[in-house]
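This is the structure I have questions about; it appears just below.
A single protein chain has been omitted from the complex, and every remaining protein chain is retained in its original position.
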Amino acid sequence: MNEYVIIGNSIAAVGCVEGIRKYDKEGKITILSKENHKVYARPLISYYLEKKTDLQRINYRSGSFYEDEKVELLLGESAAKIDTASKKVLTDSGKEIPYTKVCVATGSSPFVPPMEGLENVEKKFSFMTIDDSLELEKTIDKTSRVLIVGAGLIGLKCAEGIKDLAGSITVCDLADRVLSSILDAECAAFVQKGLEANGIEFFLSDSVAKFEANKAYMKSGKEVDFDVLVLAIGVRANISLIKDIGGETNRGIVINEKSETSIPDVYAAGDCAEGFDSSIGAKRVLALLPNAYMQGHAAGVNMAGGEEVFDKAIPMNSIGFFGTHIMTAGTYEGEMIEEKDDVTLKRFFVKDNKLVGYMLINDVGRAGIYTSLVREKVSLDTVDFELLKKVATTFAFSKENRGKKFGGVV
Amino acid sequence: MSIQYIYPEFEVIRNENRCIACRVCERQCANEVHSYNEDKKVMISDESKCVNCQRCVSLCPTRALKIVKSDCTLRENANWQNDTIKEIYKQAGSGAVLLSSMGNPKSFPVYWDKILINASQVTNPPIDPLREPMETKVFLGKKPDVIQRDENGNIKCEMPPQIELSMPVMFSAMSYGSISYNAHASLARAATELGILYNTGEGGLHEDFYVYGPNTIVQVASGRFGVHEDYLSAGAAIEIKMGQGAKPGIGGHLPGAKIVGDVSKTRMIPEGSDAISPAPHHDIYSIEDLRQLVFSLKEATEYKKPVIVKVAAVHNIAAIASGIARSGADIIAIDGFRGGTGAAPTRIRDNVGIPIELALAAVDQRLRDEGIRNNVSLVVGGSIRSASDVIKAIALGADACYIATAALLALGCHLCRTCQSGKCNWGIATQRPDLVKRLNPDIGSERLVNLMNAWRHEIKELMGGMGINSIEALRGNRLMLRGVGLNEKELEILGISHAGE
Partner (left out) sequence: MKRVYVNEEWCLGCHLCEYNCAFANSGLKDMADALKGKNIFPRIHVEGDEKISYAVSCRHCEDPLCIKSCIAGAISKVDGIVTVDRSKCVGCMTCILVCPYGALALGEEGTMQKCELCAKNSCGEPACVTGCPNKAIVFEDRG
């Protein structure tokens, strides 16, 4: 009987389990979970603070998931080393778990650069886990002045999450705009306006020079008083398990389209992995939930002897703040085509007669039709792009393609 | 003109408590009666455009709509009735011939409704069609009078060409052009499934429908539209249209607006040209001339197809039929004055021709009297509305019936009688692609098949009741009929006794 070990217990791990079980109903699966929780929907930790979910509903899978899938879950257990010679995973607590195949799904950790005086700050948090969220909930009250360092996805979702809990929220970022990884300047300004309308204050192109217990001195000379500090500067992939034993790593653990690492019988998936990004034709870390699941799933299938190739990863995001919704996908190269009015903004990027990326603000309905054009690299000759610019509709496809899409006669 | 002489005939009643403003009525009305008032968020209607086709009523998901006859009243009297007065207003405004469609709506007697059917009691007991076989099959065509033998004494089996029908009903002529492609497809498919025939009418046969040839009657009318050798050979029989019950004495008229695309191609005339069939066949001025056409058609089809001659029921119908029976025709089709049409001058539709019941009885009797009844089969149409009408027609002497209006009703027609507008909301009498697609032949043919199967069951029930187990035994069996409220002359022509006799 095959013995599968999955290191990590988040989305990629679930994908891996479900992938394995497609082909191997009986093999033993062991999951090592550093966090003391069953798998939960990690991106929902901000929604938890908004009370749009709770500790029950935030579970990513049903309560009986591990039993149903015959998985042994070891909570509070971290892997210390993968011993490829004896094919065992050694844990921090000294356990030795034999494996036939192992999948590293260790995710990422908050990255905090050295900052002067940071040690003086008493109430400081990251925003990566449900425990972070629970701690923040306990700490913050209506009098709290919160400073969030980082205006990326994590920082801003945190800001939205605590909006009704905190007294005031200030966000600073070295970048000149919010969501600098996914938005250009105009789109970012559009989004920032919405956030500011909800009382969130920004210090952009600025960073903290020095912390005191309740005060940040900015490089620009400004000073920000705060009670609670959230550090959302960035994340780093957890690659040490593979790096330590000589596997190929870069920013993440390098994997191929089958989620295999450079080490036989060792797979990796999710935020810790660096897989193929079809939008740029090269490998990079795409720390996105769908990506994690699909890499995990591919890993699981291949671990169990099936064959699954996941080579269609592209960057894509759907994110909203206070009713402003943003969707982005692909890369922002080539010719830009814009459609906008007072409340919506759409930017399409066309290169080599293909849609390579887009940014949509507030007009996001059915955006998956655009995403599929990006993902499948559809030639724009085969669609009515003039129509698509205005509205996402399958009517822009030829009758023949519609027929294929909808299964027979359309 | 600023004075509205004619108040709209119908009112659109919308139950505001039920209307959800889904705008289905608006999208479905080609007459543009309904519209949505964005400001007030309500549906509004312009009833002056309403023809009461009931499409909106039928599709309204909350049954919020009904169409009622306006009770706005003109000062009518028994002589100057509402319609009469309005027709005067119309003509005073337009200066034109009035056009109408479908059958004569006037209150002339419907003899079917004054004839009752017999049933067996005690002696000659009734037959239960659920337990015993019952034959509804009929053969149309010339029948030999006597058994003929060859020199060796063997019976000669060669028969003149026959049409075999699983039941004594056919779909009568409606041209492609007057009705839509999908209506034709529905009729053709249903006829094939039922084992009966439909009729192309005078517009030719669309190339897609040649596959239904064994269940098709191809028509040759005075305009000769779409007639060519393949067409003649495609069907199971050829019908020469001399006249039509709805408009005896004139030919079919299809306005150029309907001669589009495939209609033009099928008729073999240019797009947009009016298809005006001459009133007479210009080569037929006598029975001898008719005989020439009958035999030309037989010659063209190697004597394999029976030839039908269709005439409108008019005053001298018995003599006319006698002539036709001697012309070499295999089948005579007689169309009564209530027969439908896609468009006819109102005066002709409402005032010309005679009832089919009387025409049929007179023709059957005349042919018998002259000893030529077996020369031809008789098919009658012109408002056969039900299985009991079929039974009565057969007992009066018909071999089979033609139905068209009933078939259109099965397809969704609501008898709004505005076929001439070309905006049929049911996708039947129109060539507008967006309207034509409303009639899905999958549904249309299924409904036609249902209707005919229902009639077939009823025909068997009625025959069983009379103790008769085949159409053959019912044909011309006028003893099975009695008249009610008919005068001596009517009974004499119908050849039936009065109830109680």
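Order of writing sets the chain letters: A and B. Residues in each chain are counted from 1.
Going forward, a contact is a pair of C-beta atoms (placed from the backbone, for glycine too) under 8 Å apart; a residue touches a chain by one contact, two chains touch by 3 or more.
Everything quoted here is computed from the prediction, not taken from an experiment.
S.K.: Among A:A329, A:L345 or A:I361, single out the residue that touches the unshown chain.
M.R.: For the chain that is not drawn, the touching residue is A:A329.
S.K.: Can you work out which residue in A:L90, A:L118, A:L134 or A:I319 touches the chain that's missing from view?
M.R.: Considering the complete complex, A:I319 is the one touching the chain left out.
S.K.: Quickly run down the residues of chain B that touch the omitted chain.
M.R.: Those residues of chain B that touch the unshown chain are 17-24, 27-28, 41, 59, 61-62, 64, 433-434, 437-438, 440, 442-443.
S.K.: Could you list which residues of chain A touch the chain missing from the display?
M.R.: Interface residues of chain A facing the absent chain: 14-15, 41-44, 47, 52-53, 57-61, 289-290, 293-294, 297, 316-320, 325, 327, 329, 364-369, 371-372, 392-395, 399, 402, 405-410.
Assume only the chains that are shown with their structure count from here on.
S.K.: Taking each chain's centre as the mean of its CA atoms, how far is chain A from chain B in angstrom?
M.R.: That gives a centre separation of 70 Å.
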